[in-house]
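Note that this complex is displayed minus one protein chain, with the remaining chains in position.
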Amino acid sequence: MQVLNMRLPEIPDVAPLADYDAGLLTETYRRMVLIRQFEMKVNELFLQGIMPGTIHLSLGQEASVVGACLALEADDVITLTHRGHGQALAKGLSADALMAELFGKETGCCQGKGGSLHIGDMSVGALPAIAIVGASSPIAAGMAFAFKRQETGQVALNFFGEGTANKGDWHEALNLAAIWNLPVIFLCENNLYGVSTHITEVMAIEYVAERASAYGMPGRTIYGNDPIIVYEAVRTAANRARAGAGPALIECLTYRRGGHKRDDPGAYRPQEEVEAWFKTDPIPAFRDRLLQDPRFSTSVIEDLEASVKTAIDASVDLAQASDTPAVASALEHVYAD
Amino acid sequence: MQVLNMRLPEIPDVAPLADYDAGLLTETYRRMVLIRQFEMKVNELFLQGIMPGTIHLSLGQEASVVGACLALEADDVITLTHRGHGQALAKGLSADALMAELFGKETGCCQGKGGSLHIGDMSVGALPAIAIVGASSPIAAGMAFAFKRQETGQVALNFFGEGTANKGDWHEALNLAAIWNLPVIFLCENNLYGVSTHITEVMAIEYVAERASAYGMPGRTIYGNDPIIVYEAVRTAANRARAGAGPALIECLTYRRGGHKRDDPGAYRPQEEVEAWFKTDPIPAFRDRLLQDPRFSTSVIEDLEASVKTAIDASVDLAQASDTPAVASALEHVYAD
Amino acid sequence: MQTDKRTSSKSPTRVLTVVQALREAVREEMRRDERVFVLGEDIRIGGSFLFTLGLLDEYGPERVLNTPISEAGFVGLAIGAAIQGLRPIIDFQYGDFIFTAFDQIIQQCTKLRYMSGGQVSIPLVFQLPTGASGRGAQHANSVETVFFGLPGLKIVTPATPYDAKGLFKSAVRDDNPVLFCVHKHLYGSKGRQLAASSISRGHVPDDEYLVPLGKGDIKKRGSDITVVANGLMLHRSLNVAEALESEGLSAEVIDPRCLVPFDADLVIDSVIKTSRLVIVEEGNERGGWGAQLAAEIAGAAIGYLDAPILRVASPNVPIPFSPVLENAVIPDESRIRNAILEVMDH
Partner (left out) sequence: MQTDKRTSSKSPTRVLTVVQALREAVREEMRRDERVFVLGEDIRIGGSFLFTLGLLDEYGPERVLNTPISEAGFVGLAIGAAIQGLRPIIDFQYGDFIFTAFDQIIQQCTKLRYMSGGQVSIPLVFQLPTGASGRGAQHANSVETVFFGLPGLKIVTPATPYDAKGLFKSAVRDDNPVLFCVHKHLYGSKGRQLAASSISRGHVPDDEYLVPLGKGDIKKRGSDITVVANGLMLHRSLNVAEALESEGLSAEVIDPRCLVPFDADLVIDSVIKTSRLVIVEEGNERGGWGAQLAAEIAGAAIGYLDAPILRVASPNVPIPFSPVLENAVIPDESRIRNAILEVMDH
């Protein structure tokens, strides 16, 4: 019944980095490395049985989330998925507050009440994550509605996976955004799988972006393992949205390095597909590109990598040293007074 | 904010009736007249305060429902909407049982437990109506799933309005039908309005059928006030479905003669639009076409009309003479034993 | 029958229907706070119970929005808008349609504040026609019952124009999601017409006032037995209580007005006085607010009771269409009366 149409990556030609500001490029790489190292550490802590809860790693998808978030302004807002660590760090959520949240500590970004599936920080424009597939899309449209009404010039960006495009909430959200011309970007991280299920098993069309026309919205499918390609696409959509031209759907083709969640070996993925995609790992690829640019040297890059490592180790120490929340806090925050 | 894009009807050229069997043509006209007269009578009873409940009339939409249902086999199954009297009569539900149901009598097709919004009769392939917009689409797909699994060769047809295409359940159903290649026809009665809301207010595309491509399904928009056009389109889709080629979306452009429900004067509709559409009234139009065919004479047609009238009057008498359900029956049918 | 509530203020009053009182409330709140807006299906022509009649003319299309038929979508949209500082009111044609947006309420609306450690608040009012009114099972749900157990929501079920107006204004000013459930028979509209019945009418002061959320109200004082009832059932219970009064039985009738928060203290104080309790609700007998109240009394005040706690509710069946069957299922005055007499006999 299921025929795996193995979609192997096609890497497009990329523009030279020379046109981009060094600061932006550095920050792009720094955030990608931060996500990679953060999640490798989390994985390790999990395997050691030190970290509670359940986690969905975004290893391999760093370019899409960092490219997308850096194309936004600081006061723009994103919604996060169950696979949200990378999205959160890309938008500027503190690694300390994130690590502490995963440990369920009171210093966590949600005071330990959210956990991995509900991380977020409104002060950096990251709405605490929604783990119910599809449910964040209308909420993102609603934030965009408020921005439009209040004429703040802000944009909302809704992260979701390709599997999510089969949910009713997603459909209703895209239609609402289109008819009301809302400043919202629907950003699909198409990693080919929803848990173990390949996109070809659950959709009779090739790309999620083909659905945009059903709502009268522009849709584009792009290579998602280059942060600059993603940056450019999101920048264009954000400018359009800010100018009052309404929403857009952008689909980034990418791939998970691991399984769906920590306990999933991902054995359902064909070897050929895994190997081809693993070769496109966004971090070494972008590192190579940076090193081809005269403004970046190996030592600068290595220093950056080392400083990220130090920061993450410190975040683990801080999280472990932090207090667990007071038991009485379980009864707080149910209602606003 | 709302600019009414007045879609005026474009009547296509129609094929001569000569190619069609006289029996089929007679039955087509008979069912259209039955629906028209049935609903005119219901409207009258309602205005007199004799009939309980609430009703949504389908006056003006007779050609779509009759064309669609006559293109099906007797054992094919339809799902009905809140505007279901016409759909039910078109599929062959007895006018007596329908009238009695509207009166809440024990002789009603649902023993008085359903009412206007839940009429149906499984023995003629009419699943009792679902009044929650969009909810019937997955259920129709599910019936088609059973037909396919059991290899019965049956087809399911899901009636819905254009306003319904913005519901999540509808979206999920179309996708499921497409990926599993189910023998189901999604038949949209696009009467331009959901209650008072014009399609242009709630969709940024022109036609519902444009959405079919988002699921990899064929979609067609047709003129819905000619029963033969609808018949042909549904026949083609049903044959395709029976041959294992999967679902289709057919959008019939039509128009309500009255408001959304009995208490709605429909005053939100522009005069120009109402007038143009009223000129396309399917019943006189089809009557004229029949009379151009040498096989039909005025007297044959008038006899048919008179016999329908007699039958409907009889159904009212029967309904009024019937008993109300025994009070104890309110506790029955919650569970199957 | 005296079901309206005269205000204690010195303001002159007028007789309004519930929907007229609600329209005053929404207009006053929109005037007071420009963050307030209303969205829903067909609300520009007034909505199905005329709650929004005239609103478009007064506040314009930016604040009075017709939505597509996309309940999960527009509930989610309202949540997002509320998070970013607006104060949406969603008008449902029938409360029954909210179930297609259930996840947005149970998982998102009521939990985002908590899960985020208080980072967001969601001021959002749902205007929900509830209960049975001759339209068959899919349009007859006691919506308030289904949501009753969810933490993070407030639930209001007013029975009079005075309460409806004052509670609605409080709901709009509240920083939490509030389900505002009005029985379909109480609005005082019939289709697209105003058609007040006696139960939908009552005195409303000219001056502005609020009724706080979470405070019950003794609609009739009495000493022999406590009857707790809301919405349409309050009117039926008051009729019964007044008839029994002339037969020498003094029932105290309490309208909780809000199901969440529930003013249990008011009931407990009354039960301490009367030692007898009957609870009347329209929803199914299983798992409703009446069961919760009975359980609370059986936990906290059982020692004061001289008789079993009887509940009058619909049996555990969907609501049938046929008027004879609907009337047999929904509690009527004779069932309420019999329950009261049975408890008195004990």
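Read from first to last, the chains carry the letters A, B and C; within each, the first residue is number 1.
FYI, a contact is a pair of C-beta atoms (placed from the backbone, for glycine too) under 8 Å apart; a residue touches a chain by one contact, two chains touch by 3 or more.
Everything numeric in this text was worked out from a predicted model, so none of it was measured.
Note that of B:84, B:114, B:161 or B:247, the residue touching the chain absent from this view is B:114. Summary of contacts with the chain left out: across A:86, A:163, A:183 or A:246, the touching residue is A:163. Taking the complete complex into account, B:135 is the one of B:35, B:66, B:98 or B:135 that touches the chain left out. The hidden chain makes contact, of the residues C:152, C:188 or C:205, with C:152. From the options B:39, B:169, B:226 or B:273, the residue with contact to the chain not on display is B:169. For the chain missing from the display, the contacting residue among C:24, C:41, C:103 or C:282 is C:103, taking the whole complex into account.
In the full complex, chain C touches the hidden chain at residues 72, 96, 99-100, 102-103, 106-107, 110-111, 114-115, 136-138, 141, 145-146, 148-152, 260, 283-284, 286-292, 294-300, 302-303, 305, 307-311, 316-318, 320-321. Within the entire complex, the positions of chain B that touch the omitted partner chain are 77, 108-114, 118, 120-122, 127-128, 130, 132, 135, 137-147, 149-150, 156, 168-169, 171-173, 175-176, 179-180, 332-337. Even with one chain removed from view, chain A keeps its contact list with that chain: residues 1-2, 52-54, 104-105, 108, 110, 112-118, 130-135, 163-164, 166-169, 194-197, 201-203, 261-265, 268, 324-325, 327, 329-331, 334.
Here is the rule we use: only the chains that are shown with their structure count from here on.
Compared with chain B, the chain whose C-alpha mean position is the greatest distance off is A. Rounded to whole angstrom, the centroid-to-centroid distance between chain B and chain C, based on C-alpha atoms, equals 36 Å. One finds 42 Å separating the Cα centroids of chain A and chain C. Along chain C, residues 62, 67-68, 70, 72-73 each make contact with two or more other chains.
Annotation for chain A: residues touching 2 or more other chains are 168-169, 171-172, 175, 179.
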